[in-house]
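The structure under discussion is supplied below as structure tokens; questions concerning it will follow.
One chain of protein is taken out of this complex; the other chains stay put.
Showing chain A:
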Amino acid sequence: MSRKIQITGISAEDLVYNKRPVKKNAVVAFGMAGNNWKHLMRTSVDETGGDYPVWEDKLETEFSSGKELPTVMYVEVSCRSSGEDKRVGTARVPVKDFTGEYAPEGFLHCLSYRLWDEYGKRNGIVNFSVRIVPTKSDLKSGLRPFWLR
């Protein structure tokens, strides 16, 4: 039985690359630590946003509930210029922040995390939302709860 995770990369703020604010083409990628995920899920490039890019891109991935979920998800914001992706900052998100400890499953978690650059310095904030899609058997019992949008 597999469960789906929906991630929406919403926006990022105050991105700095090479001591100057990022001008354009920022992209955010999400990936789980561990062996289950080798590939990252990427949003589209925001060409105009500058150091305050907005993506609002919905990404989906599946995992089978038999295996253990990894404990950490990495969120990486990079800047695409001259063909390659330059890493601007990374955030380390504990997966238990959105897997049901603080709110029921199916709840849309709107989260924000500090981004750290490769020197370990603060470099902006990334905003995204995550949600574990409840399975059909969860939904069968009565109406869908109101707040779980």
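Going forward, contacts are C-beta pairs under 8 Å (C-beta built on N, C-alpha and C of every residue); 3 or more make two chains touch, one makes a residue touch a chain; residues count from 1.
Note that contacts and distances are computed from a predicted model.
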Listed names "Calcium and integrin-binding family member 2", "Protein BONZAI 3-like", "Immediate early response 5" or "Septin", matching UniProt entry of the absent chain: "Protein BONZAI 3-like"
Residue, one of A:11, A:43 or A:78, that touches the chain absent here: A:11
Residue in contact with the excluded chain [from A:17, A:30 or A:107]: A:107
Positions on chain A where the hidden chain makes contact: 10-11, 48-50, 52, 91-94, 97, 102-104, 107-114, 116, 125, 127, 129, 142-143, 145-149
